[in-house]
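Every protein chain except one is present and positioned as in the full complex.
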Amino acid sequence: MTATAGQGAPLARPVRRLSWSWLGLLPFFLFAIFFIGAPITYLVIGSFQDKTGQTTLQNYADLATPSISNAFLTSIEVSLVTAVIGGIFGFLLAYAVILGGLPRVLRDALMTFSGVASNFAGVPLALAFIFTLGQLGMITVWLKGIGINPYQSGFTIYSKIGLELVYLYFQFPLMVLIIAPAIDGLRPEWREAAENMGASSRQYWQKVALPILFPTILGTIILLFGNAFGAQATAYQLTSGLIPLVPLLIGNQIAGDVLHNPGLGYAMAMGMVFIMAGSIIVYTVLQRRAERWRR
Amino acid sequence: MKRRRGGIAWWLVFLLAVLYFFLPLVATLDFALKAKPPFSAFTNAVQDPKFFSSLLYSLVIGVLTIVASLSLIVPTAYWVQLKVPRARSLVEFVTLLPFVIPAVVLVFGLIRVYSQPPLPFTHTDIGSSALLVAGYIVLSLPYMYRAVDTGLRAIDIRSLTEAAQSMGAGWVTIIWRVILPNLRVALLSGAFLTLAIVLGEFTIANFLARPAFGPYLNLLSQQKAYEPAAVALISFGLTWLAMIAIAFIGRDTRTRIEIGGAH
Partner (left out) sequence: MEFDPTKQRARARALGLIAAAGLLAAACTPAASTAPSAATPTEAAGSPAASEPAASVDPMADLIAAAQAEGMLTTIALPDDWCNYAGVIQGFKDKYNVPVTVLDPGASSGVEIEAIKANMNNPGPQAPDVVDVGFSFGEDNKDLFLPYKVATWDTIPEAAKSADGNWYGDYYGVMSFETNTAIQPDPPKDWSDLTDPKYKGQIALDGDPRASNQAIQAVYASALANGGSLDNAQPGLDFWKQIVDADNFVPVDANPGTIVQGATPVAMRWSYNGLAHRDATAGNPLIDVTIPASGRFGGVYVQAISKYAPHPNAAKLWMEYLYSDEGQLLWLKGYCNPIRYEDMVKRNVVPADLAARLPDTTGAVFPTPAQLAAATKLITEGWDKTTGATEITIPK
């Protein structure tokens, strides 16, 4: 982590030098233009069209209607909650197997399992949870057998909380997989050095480990946020669209069974693009603050 | 130097996780076994020769996607961190875009553009498969980028680069022989995530009329009750096996000299 002064610092160099560096990113941007740009272009153009193909701004105006704005708020809420909880517990889980002293084989098992679980979503996941915690679910029945009826106390898997519980199934593993290299990168020497200087465990975390890990944790939480934000099939199976979420509404317009207004769907997707952009901005700001604090 | 033994707290965390992850799988298995005869749902799935051919196809596509994706992302993430930090926000924004494009929109957008000259990918089999790989690179972009970026942050790429350059290495050598070996864990994570996506993906493979595993599995579960549960578990198990295979290939065979410590 030694900062080599002068290397790559563009301040003293002429502007021309900067633009040459950007060339190195050309393959990436070319790929993006070719394969992300094409669908996005249709999204953008389509969002300005109504059902008959005429240009209109009505779709964007419709974004403000209560049902749609409600869907945006709910989507953001669910995504944020599962991103943060997924981030925290995922981090703890990864730490447990990497630096927590558990046997090595458990780490490998967790990493490979996380690979699979991170993509276990949609109908099979929703059904798995219905089979577990639904009214006739395995656990529900078992709990009733020992005298506890969760549904009595108002719990139901078919709710926002239930949905969040289900979403965590792919959020935890995602966090584990992404944060693993960062935890791996925490050299034990730093911990020993800190302890040699008399730091307690908490101080080590506060002054050494967390500041180092912060940008990565933050970036991964944004990833988890986006991951949950775009999820749709799971929610549809679990609550048949009753909990208003943006991807569900988009699906209704674009790929539903009834007369639809794809333009509105595309406009909603553009809304999601803006929210993603917003999350990047928030992330950048928070990250810059943290860097300043680190120095 | 103290050897850090597994504290109770960490064991607890791990066990809670095991419970949370396995109970739904057990419930699914319990349900799938209710078919009569009990294993029919599973045997039905495996009997068809298309099971293996579609699995093979998806595995190949998966490997191609991983290789292509890494070739694109590792140099890019490296360059962003080393040379163009100002591009970071833009690059990360682009990597998050795949989340907001519904799969149906993605595949139809690709078909629209690439079904006619000048780039008629869909007119040939190879072209359609190539388009599929491109689609999967897009889908796995957020995860791959974040994994590689995390890995790069954990190592000191400036020093490594300077040292290599001082020994006369060119950019390709630096990335290939200096940076990549130090990204082992991150690359594995990225590979896991990508392969899981490819093996389970359905919409894009289906609308591109590709003989992939996802569409095949979906065909099995149409309008049936027990088969989807069995199919989900088979898919889960097979993907886990593939992960273990990748982990094995990418394992760290360097002998480590353990002088205590947590590693």
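Labels for the chains are A and B, by order of writing; each one numbers its residues from 1.
To be clear about the criterion, a contact is a pair of C-beta atoms (placed from the backbone, for glycine too) under 8 Å apart; a residue touches a chain by one contact, two chains touch by 3 or more.
As the structure is a prediction and not an experimental result, all values here were calculated from the model.
In the full assembly, the chain not pictured is in contact with A, B, by the touch criterion defined above.
Note that of B:7, B:181 or B:237, the residue touching the chain absent from this view is B:181. Those residues of chain A that touch the chain absent from the view are 67, 127, 130-131, 134-136, 149, 151-152, 154, 156, 158, 236-244, 248, 251-252, 254-260, 262.
Residue positions on chain B in contact with the hidden chain: 31, 34-36, 53, 56-57, 60-61, 63-64, 67, 104, 107-109, 111-112, 115-116, 122-126, 128-129, 160, 163, 176-178, 181-182, 203, 206-211, 215, 218-219, 222-226, 228-229, 249, 253-254, in rising order.
As a convention for this text, only the chains that are shown with their structure count from here on.
The centroid of the Cα atoms in chain A and the matching centroid in chain B are 16 Å apart. Chain contact summary for the complex, chain A toward chain B: residues 1-4, 7-8, 18, 21-22, 24-25, 27-29, 31-32, 34-36, 38-43, 89, 92-93, 95-103, 106, 108, 110-120, 123-125, 127-129, 131-132, 137-139, 168-169, 172, 174, 177-182, 184-185, 188, 192, 215-216, 219-220, 222-223, 226-227, 229-230, 232, 247, 250-251, 254-255, 266, 269, 272-273, 276-277, 279-281, 283-284.
Interface residues of chain B, counted against chain A in their complex, comprise 1, 3-7, 9-11, 13-14, 17, 20-21, 23-28, 30-31, 72-73, 75-76, 79-80, 82-84, 86-89, 91-94, 96-102, 104-106, 108-110, 112-114, 134-135, 137-138, 141-143, 146-147, 149-151, 153-156, 158-159, 162, 183, 185-186, 188-189, 192-193, 195-197, 199-200, 228-229, 232, 235-236, 239-240, 243-244, 247, 261-263.
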